[in-house]
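First the structure, then my questions, so here it is.
Only one protein chain is missing; all other protein chains are in place.
By written order: A, B and C. Residues from 1 in each chain.
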Amino acid sequence: MTTVAHSRTDAHAEHAPMSFWRKYIFSTDHKIIGIQFLFVSLFFLLVGGILAMQIRWQLGFPNTPMPGGKILPETYIASNGVILPEYYVQLVTMHGTFMIFFAIMPLLVGVYANFLIPLKIGAHDMAFPRINMWSFWLALLAGLIMLAGFFVPNGPPRCGWTMYVPCSARSDLSGVTTGQLLWSVSIVVLGLSSVMGSVNYITTVINHRAPGMTWFRMPLSVWALFITAILGVLALPVLQGAAIMLLFDNVLGTHFFDPVAGGQALLWQHLFWFFGHPEVYILILPAMGMVSDIIANGSRKPIFGYHSMVFAIIGIAFLGWIVWGHHMFMSGMNPTLGSTFMVSTLLIAVPSAVKVFNWMGTMWRGNLRFHVPMLNAIGFVSMFTIGGLSGIFMAATPVDIPLHDTQFIVAHIHYVLFGGSLFALFAAITYWYPKMFGRMMNPGLGKIHFWLTFVAYNLTFFPMHIIGMGGQMRRIYDPTIYDFLKPQQPLNEFISYAAFALFAIQFLFAFNFLWSLKFGQKAPQNPWDDNGMEWSLPNPAPHGNWERTPNVYRGPYEFSSPEAEARGSDFLPQYVKLPTDRDPAPAAGH
Amino acid sequence: MTHATQTVDSMRPPFPAESGAGVYSNKLGMWVFLASDVMFFTALIGSYIVLRFGAPGEWAKPGAVLNVPLTAFNTFLLICSSVSMVKAYAAIQDGKKYFLRPVPGKTLRDGGLKFWMLVTILCGAAFVGVQLIEYFKLVHEGFTPAGFRDGSLLAEHAAADPIKYGLAVAGLYGSSFFTMTGFHGFHVTCGVISMTYLYFTKVLPEKYSPQDYRGIEVIGLYWHFVDLVWIILFTIVYLI
Amino acid sequence: MTATTPHSDTSHKRPNYMLIWLYLFVLTVAEVSLAFELPLSRNIKLLLLLFLAVWKALLVALFFMHLKFERWRLRIIFIIPLPLAIILVTAGVMEKVFK
Partner (left out) sequence: MRWWLPDAGSTFAGPIDSLFLAILIITGIALVVVEVGLVAFLIRYRGRPGRKAFYTHGSTRAEVIWTAIPAVTMVALGLISNHYWVLIKGRSSVPPNAYHLGVHAKQFEWQVTYPGPDGKLGTADDFTVRNQLHVVVNQPTAVELTSEDAVHSFFVPEWRLKQDAVPGMHITAWFQATKTGQFELGCAELCGMGHYRMRARVFVHTPEDYKAWLAQQAAGGSE
């Protein structure tokens, strides 16, 4: 294809000085919006983490007063400080909800799609900067609505982040009224925000690439974020629709999910997971893309099999639409449908294998630099593999029978989401920190944080596979009331200790992050010797990015190429014009 | 550090020729949004289909509960507004910014952008109005999102002829009817509001020209899409 | 090649919009009378009605939204969600339709 991007060059070059409010609060600059998303979603990550600690307290030490628990209102906690069963279920629900919808999704998509797409494709900003700003404010609004659930009578919903009906559709079953409504409303608002964001990302990638930035010169991070945006645009409206029906069942007395009047409980599950599985790929594809960039950089080698990496992303995204039923194997869904979903699910291992082995291929015969982003990226590859492989167990329908809805699933969730997405985020945050704030995060602290997290994380989540095999169900308040689970309690206790350590270790990261804002070492222009377009700009980059639309001369991964050697370095940025390079055609060719 | 950038401004075509899909960003963005809206209506309409297939009883006969002639008229209104929208688009392409202008030798005068946009807005608003009347009448007769209201007129009819009125699944009927048509109506309302806004900020001040009528084209896409959804809804909700 | 402007779609012959409107009108009348007046079996009615609805929808998409005159790159955006919708609904009705 000869499509060569021609970028919009509206009056971007001259920017009058703006008031603080316009510059940092109601900004339409994609970089500021990305940073706003970063702070907000790190806050929600912290909220999710605090909820997780209370979950772990209860699972490790049931019927023991929780330290500091007494400050919670009596709808949550018994007078002696023991967590109430209602509260436990709410903790689990809100932990899942916050982590998925308000921590990882905005961290990956809100922050990095915003921040990276224009910078990496040589655009001046998003296609629709104003809509972009709205997307952020709606996401924040949604998060606050969700958070408000804790402060209304009876608290937040009690039916898990998957919000299965009829539990969630009938307040007499869940015991929650306002909190349930807030959940639905928040999800609708969040969906709106995501759709607005995704429309922006898609349009920007299609229309605003700099001259020379052909489709197959785009970094894999941009590819992944682009495909993720497509998933977002098509998946979130379905969740919105479902949440609206749930809301109406609660407030208008409709009967969508009310079996007595002919409604269907499975309908919710179909709708939720039809959204839900693409959603989990929304949570992993951007991570994969950014990790690809970082691994190529850390290995000083071109990415191994760039094209198949692109097709693997597309393949995962495509297959992601036809596997949702693997969450419903035990739901009473037609078993024939179960067989179909099993096969499509297993096939996802194939593009995933391409990705994993191509990352290894990239490192093969490289010249590895173990900077903090690289360490976390390697952590990502090794841990995502474990999470993905545990998915194979559950994908095989007969094996899912004993494993479904046990802690084995919880282990899978955290291996893919913490070991996968969150490690990738540690990598990405460290990697693009200088671009955001002009300073480096402390590498020593970063390494300590990585190693401690890596160990504590495995100690926390690996044993969950075993207690899950032993049969411990998810979302149960007190495993010790089952005789067959009593012998496992020491392991639960062990997990809790490890989880507390894991949580504490994250404050190293928080400290490093906040401290470096002010005291970090000043970043050189291209701190990681990288090839990306973003490093042609000063750190942090000015509003409007480039004064003049840049040209792109080559692919993103030209590390250690002969041309680079000739220049006496081992990298050759996309924006560098060698004497042999011709300028790309400026206007769009169709 | 070589920036190695080169300006391309000199070669910038006069009008929003943006690359990639070969369409300017607003239009591309609107299409992507419409794709996402398709998925939104898929959730609602799909649920209706699934519920109706799985319903424990017969659905009400067409026309038993709903007022089909009234809605047929409403359909007509929406079709008219769609064609007036596309006429507005054609008018501005030809540079007709005016309201009405006499044509020599003809009694009918030629409509310009201002005329056709006004017709579109009025038809759209009328649609919403008729839908509101429909809702009020239905609720008054006893058809609510929760089904037939106890003691209402419709509840009595349904008790007398449960098959015709689909008594067994009235709850599902009410739920899906009001949700689907309600969200469609919401879309129409949004369209009317944005078109009115454009009318006063852009159409009346004659901001559009044959060189740049992006706003008209983009809102037109949205408007036709809403019409398209109604065509589907009218058939599967009122006639089947 | 030259860049696209909204102009470029005036390069094709503009369809007669009033004729499309007439089509839509006639088809709507046909639908209503089919649903109420014609003594056909339910399933045939259903198929015919769906057929007419799709026909009308296509008219709107192709001519009013001028998809007929757009390139495939743009059409595809609108087409992608359709198979997804079909997949979702098929799985949903599997329970009742195919035991």
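Here is the rule we go by: a residue touches a chain if its C-beta (ideal position, glycine included) is under 8 Å from a C-beta of that chain, and two chains touch if they have at least 3 such contacts.
None of these values were measured; they are calculated from a predicted model.
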item: Missing chain: touched chains present in the view; value: A
item: Contact residue for the chain not shown (choose from A:50, A:330 or A:514); value: A:330
item: Touching the absent chain when the full complex is considered, from A:31, A:277 or A:301; value: A:301
item: Sole contact to the chain not displayed, among A:122, A:366, A:434 or A:573; value: A:366
item: Residue of A:25, A:173, A:251 or A:504 touching the missing chain in the full complex; value: A:173
item: Residue of A:491, A:517 or A:585 in touch with the missing chain, whole complex considered; value: A:491
item: Candidate in contact with the missing chain, chosen from A:32, A:104, A:271 or A:381; value: A:381
item: Chain A residues touching the omitted chain (full complex); value: 84-86, 88-89, 92, 158-160, 164-167, 170, 173-175, 259-260, 263-266, 299-306, 308, 330-332, 334-336, 338-339, 342-343, 346-347, 349-350, 353-354, 356-358, 360-361, 363-370, 378, 381-382, 385-386, 389-390, 392-393, 396-399, 401-402, 404-406, 466, 469-471, 473-479, 481-484, 487-488, 490-491, 559-562, 570
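The working rule: only the chains that are shown with their structure count from here on.
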item: Inter-centroid spacing, chain C versus chain A (mean Cα positions, whole Å); value: 37
item: Touching two or more other chains - residue numbers and ranges from chain A; value: 6, 234, 238, 264, 267, 270-271, 587-590
item: Sequence positions of chain C contacting 2 or more other chains; value: 3-4, 80-81, 84, 88, 92, 95
item: Contact set on chain C toward chain A in their complex; value: 1, 3-4, 80-81, 84, 87-88, 91-92, 94-95, 98-99
item: Touching residues (chain side chain B, partner chain C) in the complex; value: 13, 15-17, 19, 21-24, 28, 31-32, 34-36, 38-39, 42, 46-47, 49-50, 53-54, 62-63, 68, 72, 75-76, 79-80, 82-83, 85-87, 90, 93, 210, 213-214, 217, 220-221, 224-225, 227-228, 231-232, 234-236, 239-240
item: Chain A-touching residues of chain B, taken from the complex the two chains share; value: 1-9, 11-13, 17-22, 24-26, 28-29, 32-33, 35-37, 39-44, 46-47, 50-51, 54-57, 144-147, 168-169, 171-172, 174-176, 178-179, 183
